[in-house]
Structure formats: C-alpha cells, structure tokens
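For this view, one protein chain was removed and the others were kept in their places.
By written order: A and B. Residues from 1 in each chain.
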Amino acid sequence: MDLYGRDFIVTQEWALDELQTLLDLAARMKRDRFSPRWTDLLAHRTFLMFFYNPSVRTRLSFEAAATELGGHAQFMTPSAGRFKTQKQAGETIEDAARVMARYCCGIGIRILEDKVPYYGAGNEMLREYAHWADVPIINMADDRFHPCQGMADLLGWAEWYGEGPGRPNYANLRGKNFLLTWGSGALARSWCSVQEALLVASRFGLNVTIARPEGYDLDGEVYDWTRQNCAANGTSFRIVDDPESGYDGAHVVYSRNWVTAAAYQDGLFQKQAEIEKALAIPGWTTTAARMARTDHAIFTHPMPVDRGTEVSDEVASGPRSAIYDVAENRLHVQKAVMALTMGNL
Amino acid sequence: MDLYGRDFIVTQEWALDELQTLLDLAARMKRDRFSPRWTDLLAHRTFLMFFYNPSVRTRLSFEAAATELGGHAQFMTPSAGRFKTQKQAGETIEDAARVMARYCCGIGIRILEDKVPYYGAGNEMLREYAHWADVPIINMADDRFHPCQGMADLLGWAEWYGEGPGRPNYANLRGKNFLLTWGSGALARSWCSVQEALLVASRFGLNVTIARPEGYDLDGEVYDWTRQNCAANGTSFRIVDDPESGYDGAHVVYSRNWVTAAAYQDGLFQKQAEIEKALAIPGWTTTAARMARTDHAIFTHPMPVDRGTEVSDEVASGPRSAIYDVAENRLHVQKAVMALTMGNL
Partner (left out) sequence: MDLYGRDFIVTQEWALDELQTLLDLAARMKRDRFSPRWTDLLAHRTFLMFFYNPSVRTRLSFEAAATELGGHAQFMTPSAGRFKTQKQAGETIEDAARVMARYCCGIGIRILEDKVPYYGAGNEMLREYAHWADVPIINMADDRFHPCQGMADLLGWAEWYGEGPGRPNYANLRGKNFLLTWGSGALARSWCSVQEALLVASRFGLNVTIARPEGYDLDGEVYDWTRQNCAANGTSFRIVDDPESGYDGAHVVYSRNWVTAAAYQDGLFQKQAEIEKALAIPGWTTTAARMARTDHAIFTHPMPVDRGTEVSDEVASGPRSAIYDVAENRLHVQKAVMALTMGNL
C-alpha cells in the first residue's frame, strides 16, 4: 500500500485497509512519540496550513505534528493574500495552488460554513485546490467533513474498548451501539465533525443511532453513505427525534450542537438565526441520568465542549469521558496522515 | 535541584538558589550560544506562546529561545479561539489547558492590564492555567509580574558590575544602591516589569529606593515582599516623592513610566485617563545631570524606551547604558528557564 501523494478530504474516499494503516501508524506513534523512526520524516519540509477559519486546537495539533516529524508548519490566513472573487481582482486558485506546491510538501485547509455562500462550497474549494496542487491536500475541517477528527474519535473509542492509550482494539467496537445526539446551545456549530463521526462509526462496524429534534437532519449523502456502511457491516441505522430513547444500551455517546439545513439564505450563513432556533430547544443535554440508561457508555466529543448545555460537567469530567484522549489523538492521527502522504513512509 | 515541570510565574516564589541556578545556566548559554549541550534539549518539542497582548521583543526572544534549544514555539492569540466568558459561550480554561498540555512541553502566557477587568485578574488567569495544565506555565508578562524581565535585568546588572557580557558577578551587587524612578510619558505602562525589578533587586542584596510622584505607589504586597527581602539581606528600603534625591549615590538607575493604582474603573483599564494624569507631571526624566549625582551608575530599562520622556537620548545611548545587554539577556534567561523546566536538564 502506497499512500504517498494522496489527498485526505473525507474518510469515505479512503479504503478501509488504508484507514486501518493510518490508525495503526498513529497508535505506534502515540506509544513512542519521539522515536527516530519518525522525527526526521519531514526534515526541512514545509507544511502549509491555510486557515480561512481560526482554530486553536486544529492549529496547535497540526503545527505540533509537523514539528514532531522534523518539519515546519506555516500558518497562513487568506486575508494575507489577494484571492480572486466575483467582487475583487486577485489570484486564481489555480495559480495559488500551483505556486504553493512548489514550496511545500502538503497543504492543509480549514474553511467552515460562515466563510462560504452555500453548503458544500468549502468542500468544493478544497477539491479545486486538490485538482491544481501537486502535493497532498489535507482537510483540516471544511463545511462537510473533518476526516482527522473522525480518525481521532475512532482511535479514542478503540483505546477505551481496548487496553488503553496507544493500545486500541477495533474488533471490540464491532456490534457496539453508537449514539450521535444533537446538543442544545448557542454555538451554531458545523456539521463536519458529526458527519465524519457517522461515517467512521458505521465504517468500523458500530450500530448507529442519530437523535435530533425535527428539522435537524444532516447531509442526505452522508446519511446514504452511513446506511451503506451499516448495510455492508450488517449493523443497524436509525434516527429518533426525542432526547432520551437513543441512550438505551449505547456504548459510545457523542453529543454536539449543530445547525439546521436551512442555515443558508441569500448566500450567507445565518448564524444568529440558527442560535435563536437552537435556544428554543433546551434540554438536549447529555446528563448523568441519561448516561445511566446506557450500557456503561463512554462519552466522546470533538471539543471545544459547551459545558452545561451540550453535556453536564459531571459527564464531561467523569470517569468514562474520553474527550481529552480523543483530543490528544488529533496529534497522532495527523502525524500519521502526514507521514504517509508526504513523508514517503 | 530538579526544576523539571515547575511553573515560573514570579521570581519571589522560587528559592534564591533556584534563581541562581537559572542565572548561572543563562550566563553559560550566553557564553556558548549554540553549544550542542543545549541545541537539542527541546528537539521536536512545541512551546506554546499565548499572547493576549502583542509584543515584538517578548515574542522574538521566546520564539528564538525555542529555536535555539532545537524546539519550536507556536504563536497564538486568544482571538484565534473561542473562550468562555460571562458574555459568550466557549471553552473553559480547564478544557483548553488540559488539551494544550497534551500537545506541548510548556505554555507561555502574556496578558496585561488592558485585557482584564481588575488589577491582578491576569495573574489569576495564569494560575488557573497552571492549575489545570500538566506542563509548565511561563509568565511572559502579566498585570503583576514579569519574572523573565527581572532575571534579564539582574543578569545585565551583574555583568556590568562583573567582567562583562556572560561574566556576571552577583556578589558585587550586594550593598549597591538601586533606584527605581517613575518616568514621565504618555504610555500608561504596566506595573509588571518594575515590580519584578523591585523583587530581584531586593532579593539579591541591593538597597532599594523608589522615587515616584504622590499617587503612584505600586502593589502593596510587592512593597511588603521587597521590605522582607531587604530585611533578610540587611539592606535599606525607602520611598521618596521627588525626582532628584533618589539619584544620590545610586549604582543602578531604572526609570520607567507606570500607571496609578486608580487605573481601573467599571471593570475597564482607563488608559486615556492615565495618560492625561501622567502628562500633567512632566520632568521625571533621567538626564545626564541627574546621572551625575550617582556613584557612576549604570542605566537600565526593560525597553521599549520612551526616549526624551523617560530618559534622555544622551543617557539611553550613553557609555553606561545597559539597555541592549539587558534586552539580549531576555533570550538567554528564557532559554535557561525552558531548559530547566521543560528540557529535563
């Protein structure tokens, strides 16, 4: 298997054994973080991080990943350049991507819903970069997908159902029950993390339950892929519309606020309207009482956590909370992606 | 002595022999800046710099320090993240600190008076980070203290009263006279540098004189600590309220503008009011005529210098000005702090 030069835009477009290779390397890297086997893989190489949307965790983990592989990650925001849009003269993505590829070994891009005129436009932009750049494009979260988060989630769950940090067991996840539940709150969050979680949970053999208020369904194509993944694994897929029943017998509980499919109007992401809509639906909080209905489930969340709203402090900081381990796994997963696609490993 | 994992928030909380260890290492590093003894101490490690307030000198010296130790310093500003405040949903310091600690070997924080609602709130925030993070928290200047500046000052004075750059003599400082004088000007400056200077001067055996206009007294607890340090060393501590007399017989003259204790109102730092207050008190400038009253004193300042107002050009660029040496020492002192607390030296 040779993953050199591959883009990483959504997990669904990588074969299962390719994802498994990535996860296995990430776990080995976690067990032996500064081994000379990987500390020179990107020596003297530049990884370019393009942040249309800022992010502490994503920047910190990608930049640290490059450093730990011996390379250097450059931080760039589009305001630093002059890109062509319908309203202003500037550089085309073709020209930007072809030049950047001459300087660096890979490009990470982060662009979320509030920076694009319609749902999916961010993901389309990543694909245009991937079309023109000779180096891998890594999705650092777009308006549809967040593959590195999905891989970090899965590694974390497999560690908790395995022998602990760096010792995941993926077979133990098969047949377990995954609950993705909408969470109350005023953050008007993106679909990318939760959609990627649906894809990886279904891909790796978990039964999938989505709990959300009416009107809060996600991307239809992601639902279709999730159904296909479940069918291929002989597992179940269902959607419930109450905040309680999904917890029954769950093994992995994931709660997170997200916006409705009606979030775009007139070419603009309507953040304030989405916040008001969500504030009218309180009570979708993961509490200890709800966790008590599960089969001793772990709690997972891509962070930052909106404590008291998406989840109670008792659960988020409780003995079955996997949130810090999952967060740490972003680093190891991203190191593995970079090592495989750029490091010639 | 093992300083691995220690926070560095104010010099007063480190034992004298710990500070001496730090200073000795800094001087050795200055004498042999790129020795292989230290160029790999932070290899492949990430030091996170969190700048609530921007600063050219602090960023440059910390980032260079990490580079010279073989590591990498990441530059982050809080606007890049979503932190919880009373007014907005976001991430708690607990969650931010616990995750950051998974990615990096230490965290530097800079937060000054204009970013906090009351005096001391910046320092409290550093201590909350220190409570939750498993890695050292380094104070890159808060509203109360600036320990790296204090150490750089002291190293500089000891070099000037020793055998020159990299050859400090601390014994020679004992019994010398230190003058900290308020300076005129429109910069409404923080207390952190001057307060740290009082602590290190008194700690290392200098007699302390503070000269300031009425109303310009500093933090009472810092005065108390300074008095205690002087008492322990058998040295003197006094406060004068005229701009002349303090110079008599001084060996180290430090002039700097700072604000009054009344600078906060309604939860806001009143910068403009403080500027106006200070502009009504001209004439507190360190001039050659005033320096002539001293015992051949050196001139020290943490920079940036407000030339013509805090100090005349003749003194700032004169043959007894230690300002550039002190500035350079920031680098060496910070390398030593990082090597000891993060580099397992």
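Just so it is clear, a residue touches a chain if its C-beta (ideal position, glycine included) is under 8 Å from a C-beta of that chain, and two chains touch if they have at least 3 such contacts.
A quick note: this is a predicted structure, and the numbers were derived from the prediction, not measured.
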Pick from B:Met1, B:Ala15 or B:Val56: which residue touches the chain that isn't shown? B:Val56
Considering the complete complex, of A:Thr92, A:Asn169, A:Ser245 or A:Gln265, the missing chain is touched by A:Thr92
Contacts of chain B with the absent chain, listed as residue ranges: 34, 39, 54-57, 59-61, 63-64, 67-68, 70, 72, 75, 185-187, 303-307, 309, 317, 323-324, 327-328, 331
Footprint of the hidden chain on chain A, which residues? 43-46, 48, 71-72, 74-76, 79-82, 84, 89-92, 94-96, 98-100, 102-104
